[in-house]
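Some notes on the structure that comes next.
Note that one protein chain is taken out, while the other chains of the complex remain in position.
So, chain A:
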Amino acid sequence: MAQPNPLTTPPPGADTKVVPGHVEHPEAHSGAFPPFETSGFLAQIIWLALAFGLLYYLMDKVALPRIRGILHDRAERLRGDLDKAQAMKAEADAAGVAYETSLRDAQNKARDIAQATRNELAAEAEGKRKALEAELNTKLAASEATIRSRTEAAMGNVRGIAGETASAIVERLTGQAPDQASLNRALDATAH
């Protein structure tokens, strides 16, 4: 050491305490083992009190409230966000359920409408078919009646023609015309 250290060099008149194990390097440190050098104790305690007091003040008034605030805010924000997410999820679930319900309603309604339309159309077709059938039936009946009257008329004409033919044949064969009564008898006999 170039210049004497005022802290490790005891002031004049002070008891020079020499730790036995360290006397071999008097030029490096004259005096006691530094951590036990009592002459610096007061100053060290004063500086410690000042430094630690300042540190305590800063931590107590500034640092710790701020960090506590940061951690608290973060926890609050996380809880808020989670709550919001929960609410949104519930909302989404509700929307899903509503969608499903409305879809099912729409499907049901569509099915009902289709069924109703189908029934209506079927009823209409059935009605038309019945009307047509009835019309056809009446026409059929009319036709049948016409046919029957025509047949009867035709049959009536056949008797007349047969009578005339028979009377003509008999006149040619016998030379005289048969009387009407016998002709009718003969006609009746052949008709059955």
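Here is the rule we use: a contact is a pair of C-beta atoms (placed from the backbone, for glycine too) under 8 Å apart; a residue touches a chain by one contact, two chains touch by 3 or more; residues count from 1.
Basically, contacts and distances are computed from a predicted model.
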{"item": "From \"Aldo/keto reductase\", \"Allophanate hydrolase\", \"ATP synthase subunit a\" or \"Glutamyl-tRNA(Gln) amidotransferase subunit A\", the hidden chain's UniProt protein name", "value": "\"ATP synthase subunit a\""}
{"item": "Which of A:38, A:138 or A:157 contacts the chain that the document leaves out", "value": "A:38"}
{"item": "Interface with the unshown chain - residue positions in chain A", "value": "5-8, 10-11, 14, 22, 25, 28-29, 33-52, 54-56, 58-60, 62-64, 66-71, 73-74, 77"}
